[in-house]
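I have a structure I would like to understand better, so I am pasting it below and will then ask my questions one at a time.
Note that one protein chain is taken out, while the other chains of the complex remain in position.
Chain IDs A, B and C follow the sequence of writing; residue 1 opens each chain.
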Amino acid sequence: MSQFDLKIAIGGAAGQGIASVGNILAWIFARRGLHVLAYNAYQSIIRGGHTYLTIRTSDDPVTTHGDTVDILICLNQDTIDRHLVNLRAGSFVIFDEDKIKPGDVPDGVQVCGLPVKDLAKNPTNKRLSNTIATGAALYLAGFDIDPLVDSLEKQFSRKGPEVVAENLGSAQAGFDFAREHFSPLAGEIPDKRPGLPVISGNDALAMGGAAAGVKFYCAYPMSPATGVLHWMARNGPDLGIVVRQVEDEIGVITMAIGAAHAGVRAMCATSGGGFALMTEGIGFAAMTETPIVVINVQRAGPSTGVPTKTEQGDLWQMLGASQGDFPRIIVAPTDIADCFTTIPEIFNVADKLQCPAMVLTDLLISEGTGTVDPGVFKWDQKIDRGELITTSNGSNGDGPYLRYKITDNGISPRAIPGLDGYIHVAASDEQDENSILISDEFTNPLKRQAMVEKRGRKMASAKAMIPAPQLEGSPDAGLTLLGWGSTKGVLREARALLEADGVAANHLQIKWMVPLHDEEIMAILSKSKKVFIIENNYSGQFARYLRSETSFMADGHIRKYDGEPLQPHHVVDGVKELLKGESTLYVPTHEIMV
Amino acid sequence: MSQFDLKIAIGGAAGQGIASVGNILAWIFARRGLHVLAYNAYQSIIRGGHTYLTIRTSDDPVTTHGDTVDILICLNQDTIDRHLVNLRAGSFVIFDEDKIKPGDVPDGVQVCGLPVKDLAKNPTNKRLSNTIATGAALYLAGFDIDPLVDSLEKQFSRKGPEVVAENLGSAQAGFDFAREHFSPLAGEIPDKRPGLPVISGNDALAMGGAAAGVKFYCAYPMSPATGVLHWMARNGPDLGIVVRQVEDEIGVITMAIGAAHAGVRAMCATSGGGFALMTEGIGFAAMTETPIVVINVQRAGPSTGVPTKTEQGDLWQMLGASQGDFPRIIVAPTDIADCFTTIPEIFNVADKLQCPAMVLTDLLISEGTGTVDPGVFKWDQKIDRGELITTSNGSNGDGPYLRYKITDNGISPRAIPGLDGYIHVAASDEQDENSILISDEFTNPLKRQAMVEKRGRKMASAKAMIPAPQLEGSPDAGLTLLGWGSTKGVLREARALLEADGVAANHLQIKWMVPLHDEEIMAILSKSKKVFIIENNYSGQFARYLRSETSFMADGHIRKYDGEPLQPHHVVDGVKELLKGESTLYVPTHEIMV
Amino acid sequence: MAAVTTAERPTITAKDFQGPVDPDWCPGCGDFGVLNSLKKTLAELGKAPHEVITVSGIGCSSNLPGFIHTYGMHTLHGRSIPVATGLQLANHDLTVVVTGGDGDGYGIGVGHLIHAMRRNVNLLYIVMNNEIYGLTTGQTSPTSLIGMQTKSNPEGNLDMPLNPLAMAISGGATWVGRGFSGEPKQLGQLMKAGMEHNGFSLLDVFSPCVTYNKDQTYPFFKERVKKLEDNGHDPSDWRQALEKAFTWSDEEIPIGLFFENRDRPALHETEPVLRKGGPLALRPLGISPKQGQALVDKLM
Partner (left out) sequence: MAAVTTAERPTITAKDFQGPVDPDWCPGCGDFGVLNSLKKTLAELGKAPHEVITVSGIGCSSNLPGFIHTYGMHTLHGRSIPVATGLQLANHDLTVVVTGGDGDGYGIGVGHLIHAMRRNVNLLYIVMNNEIYGLTTGQTSPTSLIGMQTKSNPEGNLDMPLNPLAMAISGGATWVGRGFSGEPKQLGQLMKAGMEHNGFSLLDVFSPCVTYNKDQTYPFFKERVKKLEDNGHDPSDWRQALEKAFTWSDEEIPIGLFFENRDRPALHETEPVLRKGGPLALRPLGISPKQGQALVDKLM
C-alpha cells in the first residue's frame, strides 16, 4: 500500500457548501497528479439535515473512501457531535470555535478550533468560514497554500476582485492560524504532475455513451441516476446527441426503443423504481430484437426506500425483468473508470445480439467522484453494429427480406426503416421469419417453438464477446473474496489489509452478470478452500444467482444493507469473524452516523 | 385409470359457435355426474382463424385433456385438413359432407359425413349444422338423446318455440343419422348423478376471492386473466364486492393497495405484461406492509407474445418483481379446484405477514373448464386477518402507536385509517417504527438496518403457515417427476401411463413457490435416483430457481414452449428418452396444428 | 369507529394538526403556506385528525403527509390518485386530501388524473405547482414555460406547458380552483370549498420553489395574480371558466374558484355496492353460505 494516504471528511447541513470545499480539495490533489476518491453521504433534502463528504487522496489509485479520517472539518455542531468519537489519535478536528463546542475529545485527537470571527476578512460573508477551514486543513495535511490560491482565484474570479481578495485573505488566515498552533501530519507529499481528470461515475457513464456513439438519450430524473441526464443535457447539443426528458420511465424506454429501431444508438438511465416501470419495455425490446442500453443506478430499496443511499439490491429485478424467456445482457461496472469503458463494450454486444442490455451500477460509484487514468477515455472506440443494414440495395436481391430469419446463431440481419427493399413490421407479438404475426390467425406451435429457440440461440455466442473474470492475488491463497460490481475497490483494499494481518486471500470480482462465465468462475473457486461472498444487500442476491447457475454455495457471506457502503475494515472484520467458523453470515455495523 | 374415458374435439373458426357446442356437451356429461375437462386452443381473433376445443369426460377426475381423440367434430374444411391425420383407428370424424371434403382418411377412422342440407330443419339457420353434429356425436359416444333435448330446450327457450323445435328436430336427425350408419363406441357409460359443477379456473379464482372476503376487486382487461374481471363484474354487486375497471395496471395495483390500506381485502388479476407494470407497486405494498393479492395468469411471452397460448414463463418475473429485498409470497395453484382453494389460503398468509402475495397461474387452468367436487366450495372459510386493529380504543393505551414496531417475528400491529388513537403515515420511503421517514433528514444506518431485518424476519414464520408438498406414488420408485403449478394433472396421468408401461415413477408437484419448503423437497428428492423436472417454458425457470435455493440439479428436463400445454404422451416420451441418458433435455413436438 | 357528533367534540384548532416533525423544506418554500392553510382549514371544518387522510406521491411537496397530524399515505411518484381512489372507495367516511407536485400530478401521473376526474371520486387534490422538479434538484416540469432553463434543459425548454385548469375544466372535473401560497386567506377558502364539494376537486396552487425556480418567484406571482371573485367571475359558467383558464399575462393570472358543477354525484354515490350502506372497510367479510350455494348452483 501507498506511503501517502490522506483522508479528509467534511460534515455539515445540506446547503452549507460542503460539496464546494470537497471540489476545491479534490482539484488541488488531482492537479498534483495524486489520485482522489470522494464519497458523499447525503440525504434527500435540499437544505438542512446532515451531509458527510469523505475525500481520500494517495499516490496510488484510490479505490475506497477508507476506514479512518485524518482531518475532520465540521461545519456545524451536529457534525462534531456525530463524528468526533470516531477519530483516532493523531488526527485533527477543525471547526469554528465561535459557534461549535467540541465536547468530549478522544485521546490524542488534536482540536483545531478556528476563531473565525477574527480570521474572516468580511464578517458578512458566511461562506468564508469554509475557506478558512480549507486553508487550515491544507496546512495540516502538509500542503502549501499556492494551489488553494489558484483554486480560489479560478472559482471566484467571475465574482469580482473583492470576493477573490476576501477569500484569499481568509484562506491565508486559516492556513497561518494552523501553522502557528499545530504541526502538520507527517510524511512527504508526492508530486506526480501532470494532473489527473476528476469525474463522477454518472458523468463517466454519460461520456462512455458519447464515446459509444449514442445519438439519442432520454430519461426521467431519478436519484441517483439523474447525473447522467444532466451531463447529457449540458453536452448533448454540442456533441450531436438528442437529449429528451420524457414524462415517465415507460415513455423513456419505449421512446429509446423507437429511436433504436430507427437505427441510432439509444440509451437511458434510471434507478430501481423507474426500472420497474421499464420492465415491460425490456421484453418489448427483446421481442422486436431491438438493441437498447438501459442503466439502473441502484439505491437502497425496496420502493422509494432511501433515495440517497447505496445498495446492490436490484440484481433479481434485472434478472427477472419482464415476462417470458428471452436473451438479455447485464453488466455491473466495477469502478468509476469502468463506467466509461463499459458503455461502448455493452453497446457492441447489444448491437451484435440485437437484444436489451442493462448496466447495473449503484450510488456508490455513480455519485462517487474520483480521479481516473486519462488513458481510459478512448474516443476511437471500435463500434461494431453487428448485422445492421443501413443502405438500400433498391430491392433486396435474394428473395423477400426476412427480418426474423432463422439462422444458426439466432441473429437475423436488421434493416432500419426507410430503406427500399426491406419493408417489415417489428411486433411485440410472436412473429414468423417474415414478421407476420403468429399470435392471431396464423398461430402455429412449430413456428412458435422455432422463434423461441432462434432468440435463445443468441446467448450461445454472447460469452465469447466478453472477457471472463480474472482472479487478483495468488490462486493458492486458500480463501477467495468474491464480489460483484461496485465493491471491487473495497475488496481489493480489504485483501491488502488482510494480508498485512497475515490472512492470505485472493479476490474475484464479477462484472459481466449475464451471461455469466460459470465454468471459468467455478474453475477459480474450486481452487479455494473457502469462498466468502461480499455484497451490499440483505438477501445475498448474487450468492443466490450464482447458485442458480452453478449450484455453488459459499462458505460465508458478508452483507450490508444499511444504506452506507462497505468500508475495508467491515470486510476485514467480517472475514476474520467468518474464519472462526461459528457462523456463515456477517453483517457489519456502520459506525459513522450519517 | 378409469374404464370410461371419452375425448371429443371440435374445430372450426372463431365465431362458428364452437364454445357453445362444447358447453352443451360439458353440461350433459357433468349433469350425469361424470368428470369433465375442456381446453380451448384459440387465437387472438374475434372471427375466423382456427379454434380447437378438446373435451374429455370420465367417471374418474379428469386432469388433462389427454393424448387422443375419439370423436372429432369439424365445423370447417381447415379443421379436417389439420386434424384428421392425428386420429387413430376406431375413432370418428364428423362433418357436414355438403361443404367439407375429408381427403385422406387414416386407416380405421370412421368417416361420418352428415348430409346437413337434408337433415337441417331450417335451411336459413346456419347454426343447425352444429346441433346436428352434436346429436350425431352424442349417439356415437353411446349416450341417448334426452339430455341433449333438455340442454337445447334450456338454451333456446327464450328464443321462442320455433327455434327450440328446429334445434330439437335437427339434433334428433343427427342422432338418427348416426344410429342408422354407425355403431357407437363400445362401453357402458357410468351414471353418477347427481351432477357436478362445471367451472373455469378464472371463475374459480374469482369465487375463491368471494369466499376469502374480497370486498374490492379492480382490474384492467388482459387475456387470459379477463375472466376474473368478468365474473366479478357480473356477481360483485350482489355480493357486496366493489368492482372497478381501472385505466391501466399501474392504477390497478395502486388502487388495490389504497383499498387494502383502508382495511378491505383487495385483489386484482392480470397477465405478464400487465404484471410488469405492477412491479413498482409490489415493492410499495412491501414497504408499507400492505397485504394485497395479485394474480398473474401467464400466457406465452415475451412481450405481447401469443396472448391466447399458455406458458409457465413468468416465475422469474415474480421472483424479481420490484427493486430491493422484501418478503413476498408466491403460490402456483395446481388445478381448477385449487384456484378456488388457494385464494382464501393466500389472503390469510398475506394478512398475517402484511406483505404482497402473488398467485401464479396460467392460461391452461385459468381458461380451462372442468368439473370440480362441489365440496371444494367452502363458504365458511377461516378468515385470519392477522394483527389488524379495526376498532378504536379512544386513544392507544401503552404509549404512542408504532405502526412499524420492531418485533421478534417482524409483524407489527396494523391499524386501519379512521381510528382514533392510531394516526400514522404509511410511506414508500424507509421509515422508523413510528412511521417517520428515515430517508430524509433523519437517515440513520442503524435504524435502516433494523427495519430491513424486521421486514425480513416475517418470512421466518411464513413456511409454517403453508403445507409442505406431498409426494404422490411410492417414495422408492427411483424416478421422480417434478413439476409446479398447473402441470399437476398431466404429470399425474403421465405417471400412470409410465407405470402401465413398466416405468416406475413418483410425482412431486410444487404449489407454494415462495417460501419454498427446501428441506422437505430435498428430503424427498434425495430418495430418488433420478429426478426429471417438467415445465412449460424455455429456460427451466423452476429448475433454476430450485437450484438457487437448494443447489439441486435435476437429471433431466422436459420443457415445452410452443404455446400449447404438455400432453401426457409428451411427458411419457420425454421420460423414456431421458432415461436413455443420452441427453438431459427433451423438448416435445406438438403434433396438433392449432 | 366511535360516532362522535360535532357538538360533543372539543374545539379543534390548527395546532391539533401539528405534525410529528418540522418540515424539511427549504426556508421560504411555498409549500409551507400550503401546509399552514391546510391545517387551518381542517380545523375550521371541525375535522378530527383521525378522520382525515393525506395521500401524496413523491416530491418535495409530496412530503407533506409527514408534516401533518392526520393519517397519511406517502405513495409512489405519480400514483397518489389511484391509491387515494382505492382508499376513498374502501372508506368513504374518510376525508381524503391528496397533495403533490406538478411533476407528480401533471407529469408522470397525468393519466390517472384524467381518469379520476371522469370518475368524480370524492377527494380534494392539492397540487403544489412550482413549475419545476424540486426534489430531484431542478429539472423541467410539465408546467415549466417555454424557454425556461433547467438542469435538464440548459438551452431552454421546448415543450408547451400543460394547462392544468383547462385540462380539468374540459376534462369533466366538477370543482376546479387555483390558489397561491402567497395568498393564504383565499387559499384557505379554496381548500374549504374544495373539501366541502362532493366530488373531485382540483386545487392547483402556485407554490414557489425558492431554490430552483428563479423565474416563477413570489414577486412574479404577487405582481400578476388577480382574484376571480374580485372580478365577478361566475364559477357555474363553464365557458367563462375555460376562458379564464387560458388567461395568463403580465397583467393577469387569475386565481380563485374557476369552475364548480354541483349536479354530478360522486362515484361512491352511484357505485352499486357503495350507494347503500356504510364504509366498505367496516362491513363484515365474506359471503353467506346461502349466497355461496347460489353461485355453485349456477354452475350445475
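Definition applied: a residue touches a chain if its C-beta (ideal position, glycine included) is under 8 Å from a C-beta of that chain, and two chains touch if they have at least 3 such contacts.
Note that the coordinates shown come from a computational prediction; the quantities given were computed from them, not determined experimentally.
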{"item": "Among A:Glu247, A:Asp335 or A:Asp362, the residue in touch with the chain that has been omitted", "value": "A:Glu247"}
{"item": "Full-complex contact with the absent chain, from A:Phe92, A:Phe143, A:Phe284 or A:Tyr586", "value": "A:Phe284"}
{"item": "Residue among A:Val105, A:Val149 or A:Ala426 that touches the chain left out of view", "value": "A:Ala426"}
{"item": "Residue of B:Gly15, B:Gly187 or B:Pro400 in touch with the missing chain, whole complex considered", "value": "B:Gly15"}
{"item": "Residues of chain C in contact with the chain not shown", "value": "107-111, 114-115, 118-120, 142, 155, 158-163, 166-167, 169-172, 242, 264, 267, 270-272"}
{"item": "Chain not shown, touching residues in chain A", "value": "30-31, 195-199, 203, 207, 210-213, 215-216, 218, 235-242, 244, 246-248, 250-252, 254-266, 280-281, 284, 288, 374, 377, 379-381, 383, 385, 390-392, 394, 416-429, 434, 436-437, 440-442"}
{"item": "Touching residues (missing chain, whole complex) on chain B", "value": "15, 44-49, 220-223, 226, 229-230, 233-234, 237, 243, 245, 247-248, 273, 303-304"}
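We take it that only the chains that are shown with their structure count from here on.
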{"item": "B-C or A-C - the one linked by more C-beta pairs in contact", "value": "B-C"}
{"item": "Rounded Å distance, chain A centre to chain B centre (Cα mean)", "value": "43"}
{"item": "Interchain centroid distance [CA atoms averaged], chain A/chain C, Å", "value": "38"}
{"item": "Inter-chain centre distance, chain B versus chain C - centres from mean C-alpha coordinates, in Å", "value": "41"}
{"item": "Residues of chain A whose C-beta touches two or more other chains", "value": "44-45, 48-49, 273, 303-304"}
{"item": "Touching two or more other chains - residue numbers and ranges from chain C", "value": "24, 58, 74, 76"}
